[in-house]
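See below for the structure under consideration.
For this view, one protein chain was removed and the others were kept in their places.
Then we have chain A:
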Amino acid sequence: MNFDNRVFGCAIVKAINSNYNADFSGQPRTLPNGIVYATDKAFKYTVRYYFTKMYPNEKVFYFQTPKPDTGNPRSLDDKYNFLFKDTKDEKDKKIVNGNLLKCIDIRLFGATYANKAKKVNISIHGPLQVNHAKNIWHENNIYTEQIKAPFADPKPKKEKTEEGEESFDEAAMTTIGRQSKLQEGHYLHHFSINPQNLKDPLEVAGELGTALLKEDIIKLKAAMRQGATFYDSASKAGTDNEILFWLQLNKDSKLILPAFTDLVKTLPEKQEGKTVFDFEKVSQLLSCFSSEIETIEFYINGQSAMAINLPEGCTSLPLFGNNGEEA
């Protein structure tokens, strides 16, 4: 079954003593006014990571994988040949489009496929577009701590002995490194889904094409609800999914909605240790468009967060678990 409704929504990722998305100095990314933000790539990475680990049968194209012999990453061409073994030297746009659309990440995020070796250039505008996130918590406290490396510096000082022979002065100490974290942050990513975006590549691919499926959406929701929590690394421990707000419009609705970045607020005071998210402005906005809305789903981690002023007709569901959706 194809999925063909337009969707707007937001995904909130919390980071407690964690570094969800660092800049090239290792600090959480900040705007010139000091507000912490994250790129869309950070969130999309958690979704792709979840796909590769939880749905090993799904093809995920834009994700780094190692070559089995050398361990070096695969090139674009290698990856294509690895995923689509039967169509090695294919240049036909119809077949290439069809193959690319077999990958769940391309059906969602799109692709820029520029294969120089085969002289094929294909650009697929993905239905799912994730925006950069802004921290909607009232503080942006970044701290840096020093950490000691367990090993000595591999480049010890060279010294000449009296006889003129070279000897190495072994380092007496190990080196000190630094890591930075955000004390508390609630990153809000606005996103939209417009299945219409796949119309052109589907036309080119003809009977070989795969449209955005209802099953894809179920898997996507699972990844958007759990992907960040699922991905634990040293710096991402403490980064968890918190909320997924999913606003599905009627089938032929062409409505455009503003980004929810400024509409969802957090209250500065926690209640019973839970962060309070205020959806009043979202509710106000949606009250004008109630005839265009099919469903509103609201997933929340009830242990750490609560929401007030949710829009009418909104069903609240737990963030984790399959909520009876996944097969």
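Throughout what follows, contacts are C-beta pairs under 8 Å (C-beta built on N, C-alpha and C of every residue); 3 or more make two chains touch, one makes a residue touch a chain; residues count from 1.
Convention: contacts and distances are computed from a predicted model.
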item: Undisplayed chain, where the name is taken from the UniProt record, one of "Phosphoribosylformylglycinamidine synthase subunit PurS", "Carbohydrate ABC transporter permease", "Type I-B CRISPR-associated protein Cas5" or "Peptidoglycan glycosyltransferase RodA"; value: "Type I-B CRISPR-associated protein Cas5"
item: Sole residue of A:4, A:40 or A:215 that reaches the chain not shown, by the stated touch rule; value: A:40
item: Touching the absent chain when the full complex is considered, from A:5, A:129 or A:179; value: A:129
item: Selected residue (touches chain absent from view) among A:52, A:81, A:261 or A:295; value: A:261
item: Interface with the undisplayed chain - residues on chain A; value: 6, 23-24, 29, 31-32, 39-41, 62-64, 72-76, 79, 110, 123, 125-126, 129-132, 134, 190, 192, 194, 196-197, 200, 253-259, 261, 288
